[in-house]
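Please read through the structure below; I'll follow up with questions.
The complex appears here without one of its protein chains, the remainder shown in place.
This part shows chain A:
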């Protein structure tokens, strides 16, 4: 028999929890829902456009009767729970429905706070909370009539704007002299006020309301200073108050909200609570993003997975009031130990402020131009070091091109026909359409439905911008932490830390210990776990071939027609007639259709059938070749120029050094592919300054550059250090690779890794800390003992492996 789950409150947080729960454990519960309002669930954030006449109610309904029916959920519309008997685990509704529960979920939301001033109960005094309030306002609204909105916060201004659009004369009354003081600083708030005044809104602030006048209907309002205003309608929007009466009445511990733990449980473990009614670690909630995070955690526990924890949210606010863009996030007021960067352009109506601490963003306020809000917010969440582009950061992502992370266009200004994702041919219009029609909220959902940014990922920023601008409202659905994949709630960094602390030795142990949601993971997490284990336990961990991408299983690159390409290692790109003849012989013997010189100065044999691989490996091994690892998340090639032996400009033996570097680093597994180059002089013919690690020889020694990328987003390297000897080049190279191997996330190239942790950090670990560098170098050398085994020689001798490469044949 199924367990019984009762949800009290048919709003966004509660229903989102059910949605997440149905994904995890669709058959676990018989679910009943009680909602006071006589509708299905709707998007409360979009009430303002309904008030303003830009949307109809039907457009903001997110879950209609059909959804409840399809999912087998019993919905009691227009009925509310009035009593909870916790001993008998029973709820009773106003209409006399009595239900038992095994688990109860309270999502009773909040109520508008009504100031207890004389006249607050007059006809015509309305809160702004639900569609009922909106309908009452619309009934009262008529051109020429007067409305007063008490409260200059987000909701108050949206209500004022909506009523003004309906033709009313609207005055906003605010206690403070700063509008939206929870989101804006004084400078931005003044700009906002000025601009709203120019559209016809009136303000009376700072002002304290003393009484609402009239009998029985509102006729006016009086302030402490004696001033009176005419009013036919008063909208009270001074704040919200968690709706905790029901919880209190059955003895559940409440303070300002219902107190919940990190598992969203109240003091009664059978009763959970999510949304605006809860108080978690002292915080109350009023934005949608934290509610969705709570829903995810709560559903995980209701499904009895028991692994997720809610640890609070970092939130940002993005909103539009009459076409004015605002964004704010974090500690935007600044304070001690904080620095502030500001940009003010009154003529264009733009104000931007970033609050920094140690070159990391702590808060932001944007007015008039919020295109970069998502980017700043991402930098803030990641606690990224911005020193590399600090001087231009206020101009936005489009202006930091030299750090490699600039976008050519601002998504908002792009036409629908503009191509966003070059890999998958997705236009802006496709993305917007999918977000609207399929009700997508997150980057992952957009990726799944449109494919945009799902291949190389270089357009991720643009897609996020489109998501933010399309959703509008006070949305930021970006979770404060990104799970490794759908099989776990843990992040890459948490998984890595757990492998160390719990000493997991196999993928199976790790998945069991970290309570993976799937029996054997997926094609995202298995390769990541395999890498993390391999990196953590060098020499001990037994590599799991079935958790590797096909290229790393066959030590060749799969091609679009299912054939493979084979690249033998040519040390430093230097070869000879014997080697070339051997490659030619292999090309003839196996009828290789295409022979191509690669960008990394190697020779690529394309169009090899899978079953021919062992034979080719054997033949190339015999000629002295090993695998070129052109297929791996590993050291690829060391590209060199001819150096001082031949070149009239060469300052050092770049080819010889390149060969030494390649002999040291080949065979190493890294979080993503790793490319090295050595140039013999600053003319840089080996293009060393767009490699993961590039050595540029100069007359007095060797410059070591790191974090370059010549691929999707070109990024020029940062200079790590200049050294005097070849031995130092080898030591710094080994140390840098080991730091990257141990700390970057799987599939994170050096370029984004360095941007995330900051060059200063890498310099600190590799350059300043001599002992640390030596330890990293020793760690690299030790790991290489087990890594430098030619996989071709190893596998060509493994008869079972070779047999399984061949197709099975049907008996004739």
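To be clear about the criterion, a contact is a pair of C-beta atoms (placed from the backbone, for glycine too) under 8 Å apart; a residue touches a chain by one contact, two chains touch by 3 or more; residues count from 1.
Just so it is clear, contacts and distances are computed from a predicted model.
K.L.:
The hidden chain: which UniProt name fits, "2-iminoacetate synthase", "TTHB210-like domain-containing protein", "Nitrite reductase small subunit NirD" or "ABC transporter permease"?
P.N.:
Per the UniProt record, the undisplayed chain of the complex is "Nitrite reductase small subunit NirD".
K.L.:
Check the options A:228, A:255 or A:520 and report the residue that touches the missing chain.
P.N.:
Of these options, the touching residue for the absent chain is A:520.
K.L.:
Out of A:547, A:640 or A:655, which residue would touch the omitted chain in the full complex?
P.N.:
Answer from the full complex: A:547 touches the omitted chain.
K.L.:
Which candidate, A:455, A:482 or A:621, sits in contact with the chain we can't see?
P.N.:
Reading the full complex, the residue touching the unseen chain is A:455.
K.L.:
From the list A:394, A:558, A:606 or A:698, which touches the chain that is not on show?
P.N.:
For the chain that is not drawn, the touching residue is A:558.
K.L.:
To test your reading of the contact rule: which positions on chain A touch the chain that is missing from view?
P.N.:
438, 448-449, 454-455, 518-523, 526-527, 546-551, 554, 558, 560, 562, 804, 807-811
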